[in-house]
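Heads up, one of the protein chains got dropped from this complex, but the rest are sitting where they should.
For clarity, chains are labelled A, B and C in written order, and residue numbers in each chain start from 1.
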Amino acid sequence: MTMLSDLLSTVFDRRVRFTGPAGEDSRSTEELTDALVSAAGEISGRTLGGRILDRYDDMDDAEKRDFFRHLTTSMDIIPGDVRSSLARYEAEPSKSAYRAFLEAAEPRRQELIRRLNGVPGATGRLVNMRADLLRLTRNDASLAALDLDFRHLFASWFNRGFLVLRPISWESPAHILEKIIAYEAVHAIDSWDDLRRRLEPADRRCFAFFHPAMPDEPLIFVEVALTRGIAGSVQALLSEDRPVLASEEADTAVFYSISNCQAGLAGISFGNSLIKQVAADLSRELPGIKTFVTLSPIPGFAGWLATARPGANSPDDDTLRALGAYYLTAAKRPDGLPLDPVARFHLGNGALVHKIHAGADTSEKGRAQSHGLMVNYHYDLRKISENHERFATAHTVAMSSEIRSLSATAAKLMTEEAR
Amino acid sequence: MTMLSDLLSTVFDRRVRFTGPAGEDSRSTEELTDALVSAAGEISGRTLGGRILDRYDDMDDAEKRDFFRHLTTSMDIIPGDVRSSLARYEAEPSKSAYRAFLEAAEPRRQELIRRLNGVPGATGRLVNMRADLLRLTRNDASLAALDLDFRHLFASWFNRGFLVLRPISWESPAHILEKIIAYEAVHAIDSWDDLRRRLEPADRRCFAFFHPAMPDEPLIFVEVALTRGIAGSVQALLSEDRPVLASEEADTAVFYSISNCQAGLAGISFGNSLIKQVAADLSRELPGIKTFVTLSPIPGFAGWLATARPGANSPDDDTLRALGAYYLTAAKRPDGLPLDPVARFHLGNGALVHKIHAGADTSEKGRAQSHGLMVNYHYDLRKISENHERFATAHTVAMSSEIRSLSATAAKLMTEEAR
Amino acid sequence: MTMLSDLLSTVFDRRVRFTGPAGEDSRSTEELTDALVSAAGEISGRTLGGRILDRYDDMDDAEKRDFFRHLTTSMDIIPGDVRSSLARYEAEPSKSAYRAFLEAAEPRRQELIRRLNGVPGATGRLVNMRADLLRLTRNDASLAALDLDFRHLFASWFNRGFLVLRPISWESPAHILEKIIAYEAVHAIDSWDDLRRRLEPADRRCFAFFHPAMPDEPLIFVEVALTRGIAGSVQALLSEDRPVLASEEADTAVFYSISNCQAGLAGISFGNSLIKQVAADLSRELPGIKTFVTLSPIPGFAGWLATARPGANSPDDDTLRALGAYYLTAAKRPDGLPLDPVARFHLGNGALVHKIHAGADTSEKGRAQSHGLMVNYHYDLRKISENHERFATAHTVAMSSEIRSLSATAAKLMTEEAR
Partner (left out) sequence: MTMLSDLLSTVFDRRVRFTGPAGEDSRSTEELTDALVSAAGEISGRTLGGRILDRYDDMDDAEKRDFFRHLTTSMDIIPGDVRSSLARYEAEPSKSAYRAFLEAAEPRRQELIRRLNGVPGATGRLVNMRADLLRLTRNDASLAALDLDFRHLFASWFNRGFLVLRPISWESPAHILEKIIAYEAVHAIDSWDDLRRRLEPADRRCFAFFHPAMPDEPLIFVEVALTRGIAGSVQALLSEDRPVLASEEADTAVFYSISNCQAGLAGISFGNSLIKQVAADLSRELPGIKTFVTLSPIPGFAGWLATARPGANSPDDDTLRALGAYYLTAAKRPDGLPLDPVARFHLGNGALVHKIHAGADTSEKGRAQSHGLMVNYHYDLRKISENHERFATAHTVAMSSEIRSLSATAAKLMTEEAR
């Protein structure tokens, strides 16, 4: 694999380009986009693409909205063309008929986006473009089609087969680390010193996915604590004073924070692969680690509880844990999936609800959203496939016997209260 | 760019997989493909995908043909679904309507191929699958649709933005170099010693494009000789005895061989980008190099000449060169493009026909296909865009005044002969 | 050079060792050192060496002093042996006689240090050992011999031929960057943000020397600002608000800070090579840069001035610059070399005294040591050798005509004052 590391070291540099005079082009951006999808050759394509991306970078939000609207309306599919090419393909399933159908059935803006991606360094810019789109058009159904096109292409480009898992450590480049600080979404990182405490000790690990075309941008990362036994308090886990454990002595890996980094990749799922890949890598590196769990927030618990037990007294810790177990495993959406989004994510990955802890997140946020409760989801490498399958097909929630019994207790309590 | 080289060094290794018992699955391959496109989750998807690819590897040609036929027929678009979803989208251009249309208008086999690509290391296997498809179905129009689907996806995955240009040298890994030996298509490489003669001397260069998901497989490569003045004989260029030129003393880079490596990527064009990127890189590294030319074969000349001047005497060298110039610049296909395929390639890239040499390829092949003629196409970095544009839009062939005059001479001669 | 980068990536890791039970060894450290220099084989040597280094790490200062004393006294040369082996060599200049002399004439502690260096990762620990020695024995002449032995070996191990020049950037690993923050000796770096301001902008550079056996420890580094024209104020140079210059527009590289990192390498000179190597590399990367200067402090100026002009009024800026020029070029030590240590360093490297600035360092330290004066030493790549040679042989101070004239003005002034 020597070659690869070497060959990729010079991949995405900024090279001399064949763009002709970069600056002035009197055509409107709309004209440029039309020219780009029609361009016969790659060369003019890259010039045009570069200009469009540069123009875009200079736009304000209103102009961006106009730009998106142009793509949505004037580069949509043309129903008549779809119908006639389809009819021809049905009549005569030839290569040229199929090609004509494929072209008609794909909106031209998809080809536009693909051509823009031919510009060196464009991939990250297109991801940011979609982030803008999501931000600017949240309530604008007329632009939803464009988002689906982006998503369709990104799902292909950010295929798991193209992603790279990398450890992030105190020896990682500073320009990557500052992004870890910026992107941490679960338990904020205060400073470089705080970051170092999460990366440097022998019982800490961090891993991220990267895409070769965006080598300076982590896509998603997970922070891991190596422990003896299963941690039940995130403050204890992150405490500055805790004794550091030699990594060989750990028997458990706790995934205590997982953060998506790119708003423009919303809906392209990596977390599933990330956790499982990290678990596999860790179990190979440190065979002593037998248990892989998360220490996860329960973001919807307090809200649900207020509705489910209006006016009830503040429960004691045991009752709280029972109610938490019930919420995670038995409170469902109309489609039969769990109410809690974090639960849906981990159960969908094939994890099971393992253990629940009171007083586990004593931060303000933790108390507000879940009365301090946190939960361990357990990634049991031997059962992931089965759990996943049963959750995906029958919405069956996998859980430990302890959780099952806690949930039953809560169900009984709530039935009694409901009388 | 430090991070990248490092991060990618471990990218595509064979990792512990979550596949469950790898071996036995009683379902037929057809059932597996149906299961894969329907699978709800990524996990079962990767298991299924791996099984399908392993099954494929064990198939003989007849079985492969059956496999392709299954994809073509039972995973095609369903016209009724396309029509009804299109009608709904026209009536109500909502997100869900658009999504339904996109799904109906894309054959399920495209999704199948995308999902197969989620298996680690799958990209190269899919490229080989398409190579099989092209080999096995050359005359089978019914499978042409499947090839278009592959091509559509590959054009997206092998986007120029994802490719990596790398020098190939005598310090490159042996397992890459043996592929250079194997793939050289223009002037065969006899042995490791012959290879070394093309890589090690100070006046030789070689560059290849790679894709990060196929790090051990060059996609296309070009061999370059650094010279003083424009070379007019490939045997002289490759002679073992020639004096080696210090690279700083060269004023010209001669692209004397360009070879595509992957049959499965037929129709995905890289050569254009490769030559221009190499020219740009070389002019940065060696500012003394001012001229970038090819030394190219003229594969269709002898055939054309036999038809154009039946019964004519063997022309002398000057006449031969004139006729060659005429053939390259004036002999056209019905669509107005030059007859010669190499000419179409370089002119399409924006090069111009610069100089023509008699006795330039004295090999048997060279004498048979072009009576020993070879041609220099000139890549003038300042004029590439313009040449390309004019060729793409008006089929205008760019040429030097010398070629123009030679071509005129031949035209006159042929007119006279035709009387 | 592919191979090297790869091969060295795993060099100095901590590997399984053949040390037998690491822990207990009832022998005293003195006995261990004696055993190590006498050990017949490498294997026992590495075990013993590891134990000695581990013991050393656990010593307090008093114990370290005892350890050094042991090496100095009981591992010194034995004059009788030197004399007899010398006599034998004189009588019969055979291989064995020469070998015996070499062994007798080298104190056994040199062999001890060499053998300690066979322990993986030992080089940095030995450098730290010498740092301890220098710290603990500053006034203890009896231990000076040991220091000379260290220095003799380090000069061989840290030979310029073994050092590696590396750019330090915002993409460098955090654990290296935190050392840059810690080691900066001239203009302190306050924070990671401050560091970023010195590394990330297009007009900033930093370079360090490393030794392959201490890959995580810079030995010396230099910070560079790319400017138009020669900078005359370090505060302006480091200002947060300054406009950033595109590197291609710079015509001058200003070396504004150079810091040694390893106390244990005192007396092993790298700065000379560093500046010249960096100048050479920069002039290759950015051909527009024609001038290489320092912006240097004048640490001894205020002290000298107080003695040279006791009771004189505070001079105006022009007079101050003249006196500064005089001090740098004409104030000499008894051995004929300049009084100012920074001047000795740069003049010894072949630079010339180029320009002097008033109000150039307005920090407290700057005003205290040099009344705010700073100086540019000019590294003129064409004249370095000649300047160096004349300074080394005849103590001739190279200077610009402006400095010469300023110095003459000051000489005249001081002569007048002296009347």
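The rule is simple: a contact is a pair of C-beta atoms (placed from the backbone, for glycine too) under 8 Å apart; a residue touches a chain by one contact, two chains touch by 3 or more.
Source: prediction; values computed, not measured.
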Write down which of C:61, C:193 or C:216 is the residue touching the left-out chain. C:216
Answer key for C:93, C:288 or C:341 versus the chain not shown reads C:93
Which candidate, C:242, C:344, C:367 or C:388, sits in contact with the chain we can't see? C:388
Touch rule applied to chain B and the missing chain gives residues 2, 5-6, 170-175, 177, 192, 196, 200
Which residue numbers on chain C touch the omitted chain? 1-13, 15-20, 40-44, 46-47, 77, 79, 82-83, 86, 89-90, 93-95, 98-99, 101-102, 105-106, 114, 117-123, 141-142, 144-145, 147-148, 152-153, 155-157, 159-162, 164-166, 172-173, 175-176, 210, 212-213, 215-216, 269, 272-273, 276-277, 280-281, 283-284, 348-350, 381, 384-385, 388-389, 392-393
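In the analysis below, only the chains that are shown with their structure count from here on.
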Fitted rotation between chain A and its twin chain C in degrees, CA, nearest 5: 180
By number of C-beta contact pairs, the top two chains: A-B
Once you find the CA centre of chain A and the CA centre of chain B, what distance in Å lies between them? 35
Take the average of all CA coordinates in chain A, do the same for chain C, and state the distance between these two points in whole angstrom. 48
Rounded to the nearest Å, the gap between Cα centres of chain B and chain C is 54
Two or more other chains touching the same residue: where does that happen in chain B? 1-3, 172-173
